[in-house]
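Here it is: the structure, laid out below.
Note that one protein chain is taken out, while the other chains of the complex remain in position.
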Amino acid sequence: MITRTLGYLIAAILIPGMALAQASAPDINPYVFTTLLFLVGGFLVFWMAAGFAMLEAGFVRSKNVSMQLTKNVSLFGIAAIMYWLIGFNLMYPGDAWTIPGWLGILISPTVLEPVGLASADASLDYASVGSDFFFQLMFCATTASIVSGTLAERIKLWPFLFFVVVLTGLIYPIEASWQWGGGWLSEAGFSDFAGSTLVHAVGGFAALAGAIVLGPRLGKYKNGKVNPMPASNLPLATLGTLILWLGWFGFNGGSQLAAGTVGDITDVSRIFANTNMAAAAGAVTALILTQIVYGKVDLTMVLNGALAGLVSITAEPLAPSLFGALWIGAIGGLIVVVIVPLLDKVGIDDVVGAIPVHLVAGIWGTIIVPVYNSDAAFGTQALGILAIGAFTFLASLLVWLVLKLTLGIRVSEEAEITGLDISELGIEAYPEFSKS
Amino acid sequence: MITRTLGYLIAAILIPGMALAQASAPDINPYVFTTLLFLVGGFLVFWMAAGFAMLEAGFVRSKNVSMQLTKNVSLFGIAAIMYWLIGFNLMYPGDAWTIPGWLGILISPTVLEPVGLASADASLDYASVGSDFFFQLMFCATTASIVSGTLAERIKLWPFLFFVVVLTGLIYPIEASWQWGGGWLSEAGFSDFAGSTLVHAVGGFAALAGAIVLGPRLGKYKNGKVNPMPASNLPLATLGTLILWLGWFGFNGGSQLAAGTVGDITDVSRIFANTNMAAAAGAVTALILTQIVYGKVDLTMVLNGALAGLVSITAEPLAPSLFGALWIGAIGGLIVVVIVPLLDKVGIDDVVGAIPVHLVAGIWGTIIVPVYNSDAAFGTQALGILAIGAFTFLASLLVWLVLKLTLGIRVSEEAEITGLDISELGIEAYPEFSKS
Partner (left out) sequence: MITRTLGYLIAAILIPGMALAQASAPDINPYVFTTLLFLVGGFLVFWMAAGFAMLEAGFVRSKNVSMQLTKNVSLFGIAAIMYWLIGFNLMYPGDAWTIPGWLGILISPTVLEPVGLASADASLDYASVGSDFFFQLMFCATTASIVSGTLAERIKLWPFLFFVVVLTGLIYPIEASWQWGGGWLSEAGFSDFAGSTLVHAVGGFAALAGAIVLGPRLGKYKNGKVNPMPASNLPLATLGTLILWLGWFGFNGGSQLAAGTVGDITDVSRIFANTNMAAAAGAVTALILTQIVYGKVDLTMVLNGALAGLVSITAEPLAPSLFGALWIGAIGGLIVVVIVPLLDKVGIDDVVGAIPVHLVAGIWGTIIVPVYNSDAAFGTQALGILAIGAFTFLASLLVWLVLKLTLGIRVSEEAEITGLDISELGIEAYPEFSKS
């Protein structure tokens, strides 16, 4: 045995390859593990596109389902193209605001290799650039998905898609670069681990601007009364929620951005457990609260409670204990129960509840970060939310107004009453199921 | 070259970090691989929650779909909280039945770190505690999911959820600790790799006790005749089945509990292949048998046949050859075709077929283990099934009876006829699709 070991050591000295292979082993594996994290995390976040599509198709009335599906699939396609065309290099600009070489991406034959990317990415030696691009792209697409739900049942297809072009090509990459691209907010000490503000509140602010410009659905608010327009397919909405819950493990877990050491993979594990706990707490809180407040459980609030729990923990899914994830997520569920009727009171018609879930719970999750993360401060968190919120809301408002004044963003009254499926697309989602 | 190698060796002596990095490399990677297995396995088993929700929403009549969805989302949320609050530490109690420190989990700020857990878990040095907690939690939730299907269309929401509290906080963790927590059954030599008995039969026993206490749906059995109550949405039921099939790769594969060596990952691969084969064999068996017995194929039996195949292979997915997985799974399919009508004969109303699938096939899978696994014995297998079955059935019966005598567990006749969606929740699953 000792002979064998000595023989090995001698071999290691005489055969350089063996010693070098050994030497490089600790370097290779973290690269592979982290790349795997991006790929698995990325496909999970991709899956959230299906979650939004099902959630929204379930929440709208059956006469608008085809349109909602069309918007969701199309916005993802557009996001994928715009984020490649502009977004990725705009978001990771290397030196602050100089964006060297980003147009080069268009003509480079090796677009996924470091040489074809902006200088900042050329130093990406801890994981494959392609995997990082794949992962980050999904966050950009998520932001756009949030918008489509709020504006459902009355917005025209093409103006909505033009907004998606601007959101995924410019608005999202610019504000995200402030933090994740090494910009001024990250230097100021702002903390938003996986995007409670950068992704979710941004989607929510863009949706809010759109909802204000677009106005509520016909008949939604009449003589100060709210006219409920029930979800047409609750199994789809539930499926969508559970898809989003699943995808969120990739969303938050992948945002650790590393998986090749004991410390990193342990952190990813904590994030998975906390993310799940926050969702559970949000759902159970809405379950109990709707029973108390309304005398009966409201499934749509339970679903949105789970989602609000997820959004709430997204800004800091690592530092809290499981108990921390529980109360942070529970307040997310509370937010849904409180804000949904409040929005109706002020006449903002948010078809799927995206504003309470993504905007309000996103702000909540961001502001609470310093409780568990001592590197963050309440003032800086507020500054970040305000800066990103103001920029996103105003930029979105501008785009929506321009679209309204040029193409028009709202379908005709007749089309809205008929339903967008027949009037705009000429295709029904459920042509054989007669309407009661 | 030799100079380079010698230089490296000298550097290794002079620079401690480098040598240590190397030294720890063989230890780091198994830890990361096994943690990854728990995380990927865990999110796949999480996904089974969506599978149960869709399966059950598809199998019940449309007037009870919202309620079934509400139960499924809520029970998962409750399981996540109860398993953290009590279950995990009760199940892995360290020294047999002393459960040091489990209440400490509530107040510990670092609940996912070894120091915050019971002493037995503090030695978990082969993978992240958080990933193990995440993975094990999903099994606890699965147990509760099984119950909801059997009792559908007539049980009240809150009493059902109270039962889930007891099942996920006490019943499941206690019986699972007997085997997976290093308890007396594991010392006796009982063998249940991924939980044919510990998860599936336990869910089935709890469901059986509930079905007996609750009684059948109104009009299901009249004058000795079985009145069929057809599934309202077969695409949902099929989707649910395929989700469960997918999730089962995580359920069985993750139960290898290790992935960092050639032997372990090869075992995980065998488990994946066997799991798939058993499901296929169960489905094809039900396909052929229903054609022969009824003269036409019964899709609901094909779906349940696949699930019964999966349950059957769960007690021992590693040792059998693919041919072994085939016949073990095939008999699972046979069980469905035989037991479903038998249950109706004895007047036990199991809405989705969870008792044949999870209880009977679970017993079958457990009892057959010794055929391929020489470490197991038929007597010990029977002992384990009897002990776990008696404990679970009696404990569940007690809880159901207490709930019946206090809160009442069954909705009124009127509510049942109207449907639980309108009577209990005031929200229809498909408000626009008129009923024929």
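To keep things simple, chains are lettered A and B as they appear, and every chain counts its residues starting from 1.
One rule holds for everything that comes next: a contact is a pair of C-beta atoms (placed from the backbone, for glycine too) under 8 Å apart; a residue touches a chain by one contact, two chains touch by 3 or more.
From a predicted model like this one, the values you see are computed outputs, not experimental measurements.
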Give the residue, chosen from B:Ile243, B:Leu257 or B:Ile385, that touches the chain omitted from the document. B:Ile243
Which parts of chain A are in contact with the chain that was left out? 1-2, 4-6, 8-9, 18, 21-22, 24-25, 28-29, 31-32, 35-36, 38-40, 42-43, 46-47, 49-50, 53-54, 57-58, 65-66, 69-70, 72-74, 76-81, 84, 105-112, 116, 128-131, 133-134, 137, 157-158, 233, 236, 239, 424-435
Spell out the interface residues on chain B facing the chain that's missing from view. 12-14, 16, 19-20, 22-23, 25-26, 29, 33, 36, 40, 44, 61-62, 230-235, 238-239, 241-243, 245-246, 249, 253, 259-262, 265-266, 268-270, 272-273, 276-277, 279-281, 283-284, 287, 291, 296-300, 302-303, 306, 321-324, 326, 430, 433-436
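Here is the rule we go by: only the chains that are shown with their structure count from here on.
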When the centre of a chain is set as the mean of its C-alpha atoms, what distance in Å lies between chain A and chain B? 30
